[in-house]
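In this view, the complex is presented without one of its protein chains, the others remaining in place.
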Amino acid sequence: MTIDNSTESIHTVEGGGKKRGAAAWISSVFENKYIGLVALAIALLMPFLIATPYAINIMTTAAIFVVLAAGLNIVVGYCGLLDLGYIAFLAVGAYTAGIIAKAFELPVLFTLPAVVIMCILAGLIIGAPTLRLRSDYLAIVTLGFGEITRITANNLTITGGPSGIYNIPGFLSIGGIDFQNPIIFYYLTVLIVAGLVLAAARLGKSRLGRAWKFVKEDEDAAEAMGIHTYKVKLLAYIFGAVWGGFGGMLFASHLTAISPMSFVFLQSALVLMAVVLGGMGNMKGVVLGALAISLLPELLRDFAAYRYLLFGLLLVVVMVFRPQGLWPPRGAEAERTKAQREAAAFANGLKK
Amino acid sequence: MAQFISDIPQVFWDGLFVGSFYALIALGYSMVYGIIKLLNFAHGDIYMVGAFIGYTILTAIGGTFHMLGLFALIIVMMISMLITGVIGVVVEKLAYQPLRGAPRLAVLITAVGASFALEYGVAAIASPNPRGFPVRLDGDFVLVLGARVTIPQIILMLIAGALMIALDTYIRRTSTGRAMRAISLDMKGSLLMGVKVNAVISRTFFIGSALAGAAGVMAGAYYGKIDFLMGFIIGLKAFTAAVIGGIGNIRGAMLGGLVLGLVESFGSELVGGQWRDAFAFAVLILFLTLRPTGILGERVTERV
Amino acid sequence: MSAVLEVKDLEISFGGVKAVDGLSFSANAKEIIAVIGPNGAGKTSAFNCITGFYKPTGGSVKLNGADVTGQRPADIAHAGVSRTFQNLRLFHDMTVLDNVRAGMHLYGGQNFFDAIFHTPRFKHSEAHYTEEAHYWLDFVGYRGRRGVPIRNLSYGQQKQVEISRALARKSDLLLLDEPAAGLNHSEKQSLLELVRRIRDLGTAVVLIEHDMGLVMEVSERIVVMNFGREIADGTPAEVKANPAVIEAYLGRDDDADDQDQEVAAHGDA
Amino acid sequence: MAMLEFDDVDVFYGKVQALRGLSLQVEEGEIVALLGNNGAGKTTTLSTASALMNPSSGSVQFNGTDISKGKPWDVVGAGLIHVPEGRRIFSTLSVHENLLLGGYLVKNRALVASRLKHVYELLPLLEQRRSQQGGTLSGGEQQMLAIGRALIAGPKMLMLDEPSMGLAPLIVAQVMQVISDIRDQGTTVLLVEQNARAALKVTDRAYVIEEGATTLEGRAKDMIADPRIIDAYLGA
Partner (left out) sequence: GGGGGDKTDSGPIIIGMIVPTSGSSAPTGASMANGAKMAVDEINKAGGILDGRKLELQIADGACDAQQAVASANKLVSSGVVISVGGYCSGATLPTLPIFDKAGIPMIIPAANSQDLVKEGLKSVFLINGTGLQQSTAALTFIKKQGYKAVALVDDNTSYSVDITTETKKQIEADGTSKVVLKTSVNAGESDYSSAVRDIMGSGADLLYWTGYYQEGGLIIDQLRKAGYTGDIMVADGSADPTLATIAGPAAEGVYATMTPTPNTIKGAEGWIADYKAAFGDDPKPYSTQSYDAVRLAAAAFTAAGNTKTDDVIKALEGIKDFDAFSGPLSFTPEHTLANGGFVILVMKDGDFQLFDNLQ
């Protein structure tokens, strides 16, 4: 965008801005590479501060929501594919876990292989015919798939119809240890979520992650560089689906009951909000966004009737002031050091 | 099967009628998308607000209404259109305009935020209880090829059709319409033509929202019930219709609305009510994979 | 030695209009070929057909003897072709280095397992990507910052990055679409020298250009197109004297003197 | 008094300063060229004159009114028309509609009609393509359309940003011819060009911009012979 923001007629929003003093300090804190560990430590210490069932429940829900946002971030934030039906993957994961665990009286964790396979299949089924579409058409098609998934769950017997599946067995039990204790389940969830977030973040900084971003920015240019855009997009979908499936598995064993009502379009919109609010493409930001979106309505509970009114207004205000999200990707990397420059010059000299 | 065949005219007419509501709302969706590439999720809620404004006015004028009949309803509809138009413009100014040039998805999020705010704002002001509309369009029917076509249906279709034709002419023939299309192609280029970009965008929101407001009043009067969430599902449907028609294309939106109405109508006949939406979306997906830009969408041959 | 690129009777039409209408030419390793012609002659369309962005409606494209006609761009890139675009097509929000790394995508070295667990293989390949990216930026003489997003760069710098990215692909054939457009005189001089150095790497270079000074100076052979057809193919001297070319493209009035002057100037340089 | 006057103008893109105290004048009836390297600030200068950008300090005057805080439509309305870099043709609108948009602010329909007639006479090629989509024109045709569109607005002064970019030599000559015709009909012209040789041939005067400020100014005839110019911009 080359239109200047001093022209009132069209506002351009520039990332960054002036950073001095305190602001610079804050941004250096935020860019610190140990911030992820600090966040994990805080998550692990939380139950020592507030251990009410309510707090544990909310934190577990938030952690599960983080996985969803991390998964959607792969699809939307990295690869730029607008997905309005992401909740379908949560549904596939949750139903697969729920149905199998209940049918075979298995701890939910043991359904993991099935969940992953089903989600990969779902990713392929949804992605394969649709990924050739332009982004807004893709949006409606994914929305459609999301709805089809929910309607199917609502109308099949195996999924329990509109009542869904309840009394899903515990997440894990070995030798009589009660892993279904909410606090233990919270810890398991946090560890799994942390692992998945780290993995997604690392994917983003790899060759595949760069390929996703190339595709997001300019598909033609990416193709010209030999990047098979279709395959790369499909991979993003599949990774997103698998993350969603993990979320679904945790979701099923957390609630012990799942029903189609949990997979309505609004939920897809909420996950998307988390990603955009946090800062598309930056995994740390997305985690922050997910925490904000899942905790905010809880914090607003006391406003009862005005809860969603305030939620809506807050969303607008936050986005107006931080259009790039709360914590956008940095978009810069380290420059070459002088020594490296000289070494390169020397090497080039030899090559010539 | 014989039953189905004899039902066809009725199925067709029912689909067409619902479709014309979808079309009217889809128009606003498509116009806004066309000009600033925003999927305006708050659009369906403007429809809801329109219905509530109509309700408020009609309740206020109370009994006098019946004497004036349809004419009064049209006046009320116009007043609602005016107010919803202004609300659309205000939403744009507050929630969308500050994000001009920001990533498109950021605006999508403010749109969802605005949608929440409108829904629960109305719930807070008017209570979440559904309301019965003070005026009901009742009337006789005629049988056309075995399909019951009621007079109110015909009247509403005529109003919807007139609004759509007026809009289409406006976009195609006037310089504002041309400017709208120009902005959608190149905002900076339009500035250099002397186009007051923000004013034109405001006008687009005004028109789109006014149409949605009209649809809201019409729906209230025809169906008799309004509530604060009534815009949500129809908003999604209108979005779907706009995409089927080729999003950003005005005539496409109208056509898309009608097509969606028909697909739904025939769908529930073919696969049963519980699978209807799944059927409609499946048709949509199949259609888009075959024709990726919708019915009338321009094939953007992006030059490399 | 067989040709790196062999285009035969290439055709593409848009809604009945033939943008390319029976184009044939070939390019060998270590050769610089220019494609010139009036605006709309079909030059870019021909490039798009060769690189798979358009599916030719007729004719064939062979790379190192293998037929790649109608394959998708990524596969053709894989087969050894790299290109730049008439309007810069860079990844604007990504850093200069990332942009050049895009060119190295086909040189794998890591899978997603490596990426998730940061195996030694991952670290090694990342280091290698970075080193190579710097190398190609040095190669084109890029002097700007490398860790910043592309959108902070001036137009000339962006052009350099786009060429680095294409070079990092290390292809047998490089297609450049109007590399000199928007460059000033001294920048054009560096470009000229750069194209020669690329040729010296062993690459076949085909470029589209409207700057006759540059074209006459750098190319060994020139293909002239008009209305999708090839109207001339020969050495710069032959082409310049060809009346059909003068008629359709160069123009005959006092401009011709300028062209001569400019070529002469380059000759001296 | 000059028609267009920049006095000590600073312009920023966010934190990047693009113009650093730039000053220049264009007199009525003149055709003036702006030369300069990539990124020197030529485009920014034109954008500032057309109020796409507003300077952080300094003044910009057109026909005696200050436009440094103006809006693009005010500038267009005042008769200062900018033909932008890259032409910015509205790709899916027809040639005719593109031209009509040029007259967006002209309320007098008869006037627009007569200007249209004039443009079609001046650039007959456009009349042949009247209903073709702008985006499907070749580069040269698009440039003609961009100029034609600007003429419909009834410019007192025309600013052209690199009109010869990407054009075949023959077309470059035609475009330059059109520009000098336009000037002959009384319109002031400010021309930004990389193709300095072609530009200096049709201009009266030229400025050289370096790093956001004008560093050299002179008559075109003198400039062609100035060794500094030859070295950097002409190469002969």
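First chain written, first letter: the chains are A, B, C and D, and each begins at residue 1.
One rule holds for everything that comes next: a residue touches a chain if its C-beta (ideal position, glycine included) is under 8 Å from a C-beta of that chain, and two chains touch if they have at least 3 such contacts.
Nothing here was measured: the structure is a model prediction, and the numbers come from that model.
Counted over the whole complex, the shown chains touched by the missing one are A, B. Residue in contact with the omitted chain (choice from B:53, B:159, B:201 or B:219): B:219. When the omitted chain is restored, the residue from B:73, B:87 or B:123 that touches it is B:123. Taking the complete complex into account, residues 3, 7, 10-11, 14, 17-18, 21, 120, 123, 127-132, 136, 138, 148, 150, 219, 223-225, 227, 229-230, 232-234, 264-265, 268-269, 272-274, 276-277 of subunit B touch the chain not shown. Where subunit A meets the missing chain, the touching residues are 52-58, 61, 154-155, 161-164, 166-167, 254-259, 261-262, 298, 301, 304-305, 307-308.
Rule of thumb we're sticking to: only the chains that are shown with their structure count from here on.
Across C-D and B-D, it is C-D that has more C-beta pairs touching. Subunit B and subunit D, compared by their mean Cα positions, are separated by 43 Å.
Each chain gets a centre from the mean of its Cα atoms; for subunit A and subunit B, those two points are 32 Å apart. Centre-to-centre spacing of subunit A and subunit D amounts to 48 Å, using the average Cα coordinate of each chain. Chain contacts: subunit A has residues 2-3, 5, 9, 220 touching two or more partner chains. Shared contact sites, meaning residues of subunit D that touch two or more other chains, fall at 52, 71-72. On the subunit D side of its complex with subunit B, the touching residues are 50, 52, 71-73, 76-77, 81-82, 84, 88-93, 97, 100-102, 104-105, 135, 149, 153. Of all residues in subunit C, only 36-40, 86-87, 152, 154-157, 178, 181-189, 210, 212-213, 248-251, 253, 255, 258-259, 261-262, 264-266 touch subunit D in the complex they form. Taken in their complex, subunit D has these residues touching subunit C: 16, 37-39, 86, 137-141, 162, 165-171, 173, 194, 196-197, 232-236.
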